[in-house]
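Every protein chain of the complex appears in place save one, which is left out.
The block that comes next holds chain A.
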Amino acid sequence: MEFAELIKTPRVDGVVLHRPFLPTVEGTLCLTGHHLILSSRQDNTEELWLLHSNIDAIEKRFIGSLGTIIVKCKDLRIIQLDIPGMEECLNIASSIEALSTLDSVSLMYPFFYRPMFEVIEDGWHLFSPEEAFKDLESMTDEWRLSEVNKDFTVCPSYPSLVTVPKDIDDDTLCKAAAFRHGGRFPVLSYYHKKNGMVMMRAGQPLTGTNGRRCKEDEKLINATLRAGKRGYIIDTRTIAVAQQAKARGGGFEQEANYPQWRRIHKAIERSNILQESLIKLVEACNDQSNSMDRWLSKLEASNWQSHVKEILTTACLAAQCIDRSGASVLVHGTEGTDSTLQVTSLAQIILEPACRTIRGFQALVEREWLQAGHPFQQRCAQSAYSNGKPRSEAPVFLLFLDCVWQILRQFPCSFQFNEHFLITLFEHAYASQFGTFLGNSAAESRVKLKLSRKTVSLWSWVNRPQELERFVNPLYEPNSLVIWPSVAPQSLLLWEGVFLRWNRSTKFLDEAYEEMVHIIEYNKELQNKVNSLRRQLAQLETEDSPLQTP
């Protein structure tokens, strides 16, 4: 097997492991094809099982013949391994480096992982476009499911089935696709039952410098408007950036050609800037020697919170156009696979109560991220410790989760899931035994990689009752309203659960969470007791007085 060549030293004894908040452990270090394992060979001591794919970067140091490897993980944890023997240390380091940067997707752990649990409900078949369309059909007959992309030739990053206006034929779709970046012609993202308004998403129009237009594209999006109604186009880029895109063949919808639409530009940054921001933020959080001034100025300079605010604001704007102004909305940026998806998915969290359930959120991630062609493989190839020049890594999905967390903080009773669920998704997007986040598009993951046959879906695991329990928000009470978050800086907090997770103990916060669960469980227990006693009483009463009538 290929891995053996990469593992120069499979085993080293006497290795000392340092981890945040845990006592140091001395034991044997083993490298396997997918894991770095440290075992103390004693009972009751925790061992380390670290996926190579979770390793973001390593550093090595030597003091005499004692080597130290600092392992920086994609989940932001930093661990230290003291390895006796220079050669062993160098071998281990180079093996880790090689194993954590495997190019071939098919060598990834999900293809080797065999679940230790019985898959009751296969997550690969939970959320199909057909199912989603059935829901839509029950509300409106203005849309149809098109198979124009069935072999992924019209748009390689779209799924094989997309929802489009009923009156638009596949031919028109193909022409519109030719006019949109990456062939991403406008498709339905969300239907707002309350007033029948819709949200669509697309890639940028390829107007170029000479202002090309495409009648089919115009026809396609106009078909989503009711008679006499108008819509908004939310371009996630600033007008300046959108202007520059023209030089590279991109552009934006000209007012003259889209008279029924009003264009609004927002300022969500592009992926390389977001990646830089993540690196700076994590650097600030990890620097324990910061003075207060330095901490605040680094936090500010990282711009992370600004990105959160901008993304959330744009999503709120889209939701407001739909729910308050009663207008349909088309969202796009450049490719339509990053900021566009942040906006459309967050807007749905705001508007649609179903997206705030665990199952609904999975469906949302599946629909608006996985099937919508967010390139997870590329974006999550590296995390905050990547020091090389970023290629296409970017914390786009992490920012989305951060925004969801912000809304969750503001509406702590309106979500069925808790913070832990969001953190779990973050971890699995970057490194996982499950195949859900592998690949860059539906075409790649479903067809080329055959993920659904060869790997286990994250949802198959998450939805097991034993796991689900840990993700349920005890405060949840379904809230059918639209939830409007505050986007003021005072209202947006640093997501400590992710960014400070390994820097300070959460013992007291965890205790508070347990106490909260306890309070609510106890209440439920009492309710059940009272109800059962009541039933007993009622029974005894009727037995006692069969003749009495009220």
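The working rule: a contact is a pair of C-beta atoms (placed from the backbone, for glycine too) under 8 Å apart; a residue touches a chain by one contact, two chains touch by 3 or more; residues count from 1.
Following the convention adopted for this analysis, contacts and distances are computed from a predicted model.
Hidden chain, UniProt protein name from the list "Phosphatidylinositol-3-phosphatase", "Vacuolar protein-sorting-associated protein 36", "NADH dehydrogenase [ubiquinone] 1 alpha subcomplex subunit 6" or "ER membrane protein complex subunit 2": "Phosphatidylinositol-3-phosphatase".
Summary of contacts with the chain left out: across A:68, A:128, A:160 or A:325, the touching residue is A:325. Among A:306, A:357 or A:392, only A:306 touches the chain left out of the display. Listed residues A:18, A:35, A:193 or A:262: the one in touch with the omitted chain is A:262.
One of A:104, A:138, A:210 or A:288 touches the chain omitted from the figure, and that residue is A:288. By the touch criterion stated above, the residues of chain A touching the omitted chain are 228-230, 255, 259-260, 262, 264, 285, 288, 290-297, 299-300, 303, 305-306, 308-309, 313-314, 316-317, 319-321, 324-327, 409-414, 475, 477, 479-494, 496, 500, 503-504, 508-509, 511-512, 515-516, 519-520, 522-523, 526-527, 529-530, 533-534, 536-537, 540-541, 544-545.
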